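Scroll down for the structure; my scribbles are underneath it.
== subunit A ==
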Amino acid sequence: MPALMMQPEAIREQARTAFAEAGWPSRRSEAFRFTPLDSLAAQEWPLSTPGSQPEPALLDGPRLVFDGGQLVQAASDALPPGWQLKPLQEDPVGLAWLAARIPADHPAQLALASAPAGWVLELAAGASLETCLNLDFIGGQPDRAAPSLLLVRAGAGSRAVLAEQHRSKAGLAQPVIGLDLAVGACLDHAKYQQESAATRHLGLSVAELAENCDLASFVLSSGAALARCETQLTLGGPNAFARLSALYLGKGSQHHDITTRLAHHAPDCRSEQLIKGVLDDAAKGVFQGQIQVAQNAQRTDGQQMSRVLMLSREAESNTKPELEIFADDVACSHGATIGELEADQLFYLMARGIPKEAARSLLVTAFIQEALAQIRNPQLAGWLAGVVDSRGQG
Partner candidate 1 sequence: MSATVETIQAVEEATGKYKYGFVTDIESDLAPKGLNEDIIRFISAKKDEPDWMLDWRLKAYRYWLKMTPPDWAKLQIEPIDYQAIHYYAAPKQKKQLASLDEVDPQLLETYEKLGIPLNEQKMLAGVAVDAVFDSVSVATTFREELAEAGVIFCPISEAIRDYPDLIRKYMGSVVPVSDNYFAALNSAVFTDGSFVYIPKGVRCPMELSTYFRINEQNTGQFERTLIIAEDDSYVSYLEGCTAPQRDENQLHAAVVELVAMHDAEIKYSTVQNWYPGDENGKGGIYNFVTKRGACRGDRSRISWTQVETGSAITWKYPSCVLRGRDSVGEFYSVAVTNGAQQADTGTKMIHLGPGTRSTIISKGISAGRAQNTYRGLVEINKAAEGARNFTQCDSLLVGDQCGAHTVPYITSRNPSGRVEHEATTSRISEEQLFYCLQRGLDAEEAVSLIVNGFCREVMKELPMEFAVEAQKLIGISLEGSVG
Partner candidate 2 sequence: MAALLEIRDLQARVGETDILHGINLTVGAGEVHAIMGPNGSGKSTLSYVLAGRDGYEITGGDILLNGVSLQEMEADERARAGLFLAMQYPVELPGVTVMSFLRAAVNARRRAQGEAEVDQLGFVKLVRAAAGDLGISDEMLKRSVNTGFSGGEKKRFEILQMALLQPSMAVLDETDSGLDVDALKIVSDGVNKLRERKRGMLVITHYQRLLSHIVPDRVHILSGGKIVRSGDKELALEVEENGYAGIDDAA
């Protein structure tokens, strides 16, 4: 039965069954071949218990605090006018919208089944909000799960700024976030993933843009033991624009996976993707970027570029940029490069008296800057530039 017809409890039940059947994907699952998750089957994942102390906000602006994946209204700020919050349970259409967009064999089915309460954040049509609304994910315990379900609905012609901060301590963090943009809505979005060193972060964002919509989204993935930041985006109405950018910084034996599936289902839409990764120590980076252009999506302009900088011998990079084109009047291209710091550039800096370490740092910074330059909202840009800066490079 299609999710749209079902009651909330039935949807949850269906998700439970789906996950039980599919289990955690292994290498043999094409979508997870570079990021197999079967090791997660070794244990049960009970839900996190709330009660963590909220940390200071990372960014100015009202914030909603999610402890172990669950919203803590007491710790959250009041929403500015224009935004409204209501439980997902009371919005069967919203729940169905989310459920319909999660593939049956995707591990997010577990989050759909087990998240205790979901939320719908609605932005009134025509509302225009400059200040960023923050979604701060904290808390959780190392042997527990922190699933969350959140649907953000942007009303027609609305404009907003949304930031996600993920710095929980949960063993398994599974934020599932839907972005449903109505005609002409414009959203600037950024996600900062800096989970604890023991966390496995499996984030899934599902976005749907209607006619004339505009979405610019940036993901900075730097924390967790294993992080998969997955975005599925559909350009469903003509003249829509989406910019998906990401920067992943791998250290130690981290595993960073950025997976995007961008579907052009309407004509005259434009999409841009710039995904950059810096891999040091024994880190592993994965980028899977599929662009799909449907037969009716004529005059599509879809561009994607992936660049990886490898800083150590033990690092590993896997890239799979995919194009699936069914329309002929399109301009689609993707490019991917993998390499290390240019010896010529290093030498040039050192020949000007700059010590090797500082020279490397300068070049890595320059590499990272190109990604950060994709963030068009100044508040978000400033914030993430500061974050990267304070991490230090080397």
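What we mean here is this: a contact is a pair of C-beta atoms (placed from the backbone, for glycine too) under 8 Å apart; a residue touches a chain by one contact, two chains touch by 3 or more; residues count from 1.
A quick word on the picks: all candidates are chains of the complex that A comes from, given by their letters.
Predicted model only: the values in this text are computed from it and were never measured.
Among the chains 1 or 2 offered as candidates, the one in contact with subunit A in this complex is candidate 1. Put simply, subunit A touches candidate 1 in their complex at residues 30, 295, 298, 308, 310-313, 315-340.
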